[in-house]
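In this view, the complex is presented without one of its protein chains, the others remaining in place.
Per-chain residue numbering starts at 1, and chain names A, B and C are given in the order in which the chains are listed.
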Amino acid sequence: MKTPVPDYLLEIRNACSVGEDGELASYIPELAAVDPDRFAVSACTLDGVVYTAGDADAEFTIQSMSKPFVYALALRDRGIATVLEKVGVEPSGDAFNEISLEPETGRPENPMINVGAITTHTLVGPPDATEIERDTAVQEGLSAFAGRPLDVDITVLDSELRTAFRNRAMANLVRAGGIIDGDPDEAVRGYTRQCAYRVTVRDLAIMAVTLAAGGVNPVTKERVVSAEVARQVLAVMATCGMYDAAGDWMSTVGIPAKSGVSGGIFGSLPAQVGLGVFSPRLDAHGHSVEGVRAFERMSRDLDLHLMNTAVMDVEVVRSVRVDEATGRRTFRLQGAMTFASAELALRRLAEIPPGVEEVTLDLSRVSSVNTSARRMLLDGMRRLAADGHSVGLADPGNRLPDIDLGGGLHPIRRKAAR
Amino acid sequence: MKTPVPDYLLEIRNACSVGEDGELASYIPELAAVDPDRFAVSACTLDGVVYTAGDADAEFTIQSMSKPFVYALALRDRGIATVLEKVGVEPSGDAFNEISLEPETGRPENPMINVGAITTHTLVGPPDATEIERDTAVQEGLSAFAGRPLDVDITVLDSELRTAFRNRAMANLVRAGGIIDGDPDEAVRGYTRQCAYRVTVRDLAIMAVTLAAGGVNPVTKERVVSAEVARQVLAVMATCGMYDAAGDWMSTVGIPAKSGVSGGIFGSLPAQVGLGVFSPRLDAHGHSVEGVRAFERMSRDLDLHLMNTAVMDVEVVRSVRVDEATGRRTFRLQGAMTFASAELALRRLAEIPPGVEEVTLDLSRVSSVNTSARRMLLDGMRRLAADGHSVGLADPGNRLPDIDLGGGLHPIRRKAAR
Amino acid sequence: MKTPVPDYLLEIRNACSVGEDGELASYIPELAAVDPDRFAVSACTLDGVVYTAGDADAEFTIQSMSKPFVYALALRDRGIATVLEKVGVEPSGDAFNEISLEPETGRPENPMINVGAITTHTLVGPPDATEIERDTAVQEGLSAFAGRPLDVDITVLDSELRTAFRNRAMANLVRAGGIIDGDPDEAVRGYTRQCAYRVTVRDLAIMAVTLAAGGVNPVTKERVVSAEVARQVLAVMATCGMYDAAGDWMSTVGIPAKSGVSGGIFGSLPAQVGLGVFSPRLDAHGHSVEGVRAFERMSRDLDLHLMNTAVMDVEVVRSVRVDEATGRRTFRLQGAMTFASAELALRRLAEIPPGVEEVTLDLSRVSSVNTSARRMLLDGMRRLAADGHSVGLADPGNRLPDIDLGGGLHPIRRKAAR
Partner (left out) sequence: MKTPVPDYLLEIRNACSVGEDGELASYIPELAAVDPDRFAVSACTLDGVVYTAGDADAEFTIQSMSKPFVYALALRDRGIATVLEKVGVEPSGDAFNEISLEPETGRPENPMINVGAITTHTLVGPPDATEIERDTAVQEGLSAFAGRPLDVDITVLDSELRTAFRNRAMANLVRAGGIIDGDPDEAVRGYTRQCAYRVTVRDLAIMAVTLAAGGVNPVTKERVVSAEVARQVLAVMATCGMYDAAGDWMSTVGIPAKSGVSGGIFGSLPAQVGLGVFSPRLDAHGHSVEGVRAFERMSRDLDLHLMNTAVMDVEVVRSVRVDEATGRRTFRLQGAMTFASAELALRRLAEIPPGVEEVTLDLSRVSSVNTSARRMLLDGMRRLAADGHSVGLADPGNRLPDIDLGGGLHPIRRKAAR
């Protein structure tokens, strides 16, 4: 059997081909010379399998899609608090190239608009990094997200630099406001370079899933940034990634995403999937026409939406086995343990009548336990012990740490429940 | 054993008590006369269990927290497309009472700012509804969300109406722009009435979880709005609910939420939980000081955040059992079946060598199957059959429909896998 | 001989007829039903002679052209300082119906935009005026400016009131901000009524020249407002009268002016002339197409421009006669005495050598003496006396008061110089 997923992507790609709608970016000759009919779609799973459909090997420059990743690098290198002092996180309601600075602080509104991205670029590496050191850090960082060494398209870089007046204006403006230090021209050069890295939709999907997976590239297994940083980047993409259409994108697509003027869009659905598309014809907002359609379709057909409420019939406690002889009760939990599922489990434990002597939690079918669920399960076991129950734990995946149930007692550990 | 969840809420409540920071709303005497020290926290699970801490029975007027629910009623009564023609979904970047109309269309930017909420109010009920019919539809709708009959605080309503000049300005403005029909004063009266319903934090949590659960009130089991409407409301809350701090809220809290000038805030984490807080002292943005702190704390302590990437170690295929005698392979799946988990399962199925005669999917440990996963599993079984395998299905929960595997064949159904 | 001035106006009118460019105002049926080909031009001199060309007797509603006059009435009734607390004087750069309030104070930016005019309307009469008293004060005031009783067009008033949603929005907004007191609907009714008075271009020219002449209607000789009030109104018309084209109007026309949606425009060139035009087809800014052209042409052809620098070859001291016998010197001044001309005169007086015994100032050819010139001439005479000259004064027009030259001496007064 062959998995049907590539066929799904191809089906989506073909259904979203809209022919000659939209216009190529034309402000530099290199972008205007691209084959306008290219169209590729990709997805990367949390464990690093990449599916593609269409012109999957076509290279294009990363452009504004570099912004979330370089923001991640800045957050990693300087810390969230320091970066927040320099760049806000509010949607500006403006187009990508608007100069949206907060009136009081002079901070760029967010790191997804150009002025914010230029500022963010200067925050990669240590405070005293030279231009070359910063460029190197960006290259290494973007390559780590992609899981392969990325290269700059020198021709595009040169063309962009020759017409980068608006970006130069922005760099001087934040320099005037004391938001960035050093030479504004250096910031523009570095930012323009960061936008000129060549990627494919395969790269986009892997980079996207690295954010969705909490900062670890699932192909290389390398941790690129912390889970906290990944979460911050995803949050900012969700509200600011699609510029002046944040609300529309959130309601119709519901996937934190970022597009580039080269025709690419990538999306990261937290803890689920990374997606990439490439089709160079742009709409009036500067987004890929077919790319936007593909995202709308993937969201709908694959149930990929932040606001999905469909997962509701969770049976956290798969069974409660009562040993007729001993009266021992074994609670078999299953699935992912979060606040919601742990709460359900605890509620069932709370129903145990006082007389029961031994109570065992069987986690062998539990797929994951997050921080709050860990605390809740541990608290539940302590309370059971305090109520006089003898507490057992079947935790073959070692999802819970060793704990003291009170009075120096520890749960009876079993490799498996049955 | 008693479940520790109430203790968690109490701990959060106590940790977030900040004493005398913030100011009571004072534009009407009724709000200024509230006991400023009240502080309650609540949570409602997807299956309708409510936990509270603090002054859980204190009543307060729902105020702007009515906006998402009345938006839901308008979407239900007129359809998403019709409502979108009248009210946008983009964050305005402004305070709640700004008059943010889209330059070209004259539409209010979103239904969470007053001008958008006044417009939304006029869209509840059929187009020819009288003022009383519309008021009744709102009352019934809000009561259905809360699962109990809600009443208007007449004193507050009267006070608000006496000083509703700014809302009257907005109503006249959208009337001038042809966005609403009829008498602007009627719209203001209705909107003001909608804001004067009395609720408790218990109500807030139930109303919140009704959205998080896709439109079904888990206490009364009543479907109030469709899952599609609930998703639309949650998306708009996520980008526009906290007015000019949408991005900050998304990154620090990450829970779609809405606050009211009476000091309440509610939050709905899709498919997870509904939350409510009440504490009447307000910050400069008009949000409850302690309420905001409580939400930040709940997000962090309970891992409640849209962008959580922690759930990663999913073992969708719990085991593959190979019958030595027959060579039959049984794939036991577990957890929630989504695009991501179904994809993982299909990948394992794709590894089956051609010679294997019988393949069985055991869904007895699967907790849920969403639309895309259903399609994927069915496609996978069809492909297995097409490859010449004999396909069996253990689906005691009847999560998959009966299907034709091709050639008129159906999978061998078993009640349980083993 | 017949004066050629009417021919000039007719020539300008005919040269500016542009046929079918522009559109009638159509928001109420009454304005849309006007004969679009009407076109009249008028001018009124400082001594009250009115010239007209074209459809001079056609009546139209005064609309926004009432704003400067009602602003004048409010300044008269409440004083400049009080009115400034409620309405600013800065150009808003917006169209007439924009809601431009100053961020900090909530004041309308200026009295020429609707929201400012509505506010201004409420300041006519004493603070405790009833609606009828205020209406009466406005009617009497506008009639005094025009020099004849003006009447309201009831049909227009009714139509306007039925669709006055935007103005009602503004009135509620300034009421919400505490800028106006009382019932916003009353303010809108009064303002709408003020806009519905019927006028002709003859009326416009007289009303205009009453401002240009410092507040005295030159036809009726009635002082309607003080010179200080007139100056304030003219200053605000100069910067705010033509809405978002203040700078363009100042450079190409240079006459403080105000237009109305009925197709009228009036202009007041200080101390020179009042002008009126009427032609109902409007441009995109809501100004009369032919009216704007007529003003441009009048400014150019008749040298009517605030920034005119052409009047330069002033000979203030027409002659200095030296009496051979007595050595007495008589300085004959001529023209209007201002700071500039008095300074010139004083400079000549400063050249008198010490030995001259008697010095006489002959003002018989002086046309006017303003406040600063009066002080300067008196100071000059005192200084001459202090230098030991015997000072004489020929002032048949009694333009200077009786003064003490020092030491109890007074100038020798002569009825005529020679």
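Here is the rule we go by: contacts are C-beta pairs under 8 Å (C-beta built on N, C-alpha and C of every residue); 3 or more make two chains touch, one makes a residue touch a chain.
Quantities reported herein were computed from a predicted structural model and do not represent experimental measurements.
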Neighbouring shown chains of the undisplayed chain, as defined at the top: A, C
Candidates C:L46, C:A129 or C:L161 - the one touching the absent chain: C:L46
Absent-chain contact - pick from A:A15, A:I154 or A:A176: A:A176
Contact partner of the left-out chain, one of C:D57, C:E315 or C:D402: C:E315
Candidate in contact with the missing chain, chosen from C:G22, C:G125 or C:P256: C:P256
Those residues of subunit C which, in the complete complex, touch the missing chain: 1-5, 45-47, 49, 88-93, 110, 211-215, 227, 230-232, 234-236, 238-240, 244-248, 250-251, 254, 256, 270-273, 301-316, 318, 334-336, 338-340, 343-344, 346-347, 349-350, 352, 365, 367-368, 370-373, 376, 379-380, 383-384, 386-387, 389
Footprint left on subunit A by the chain that the document does not show: 99, 163, 165-166, 168-173, 175-176, 184
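The definition used in the following text is that only the chains that are shown with their structure count from here on.
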Whole-Å gap separating subunit A and subunit C, where each centre is the average of the chain's CA atoms: 66
Junction residues of subunit B - those touching two or more other chains: none
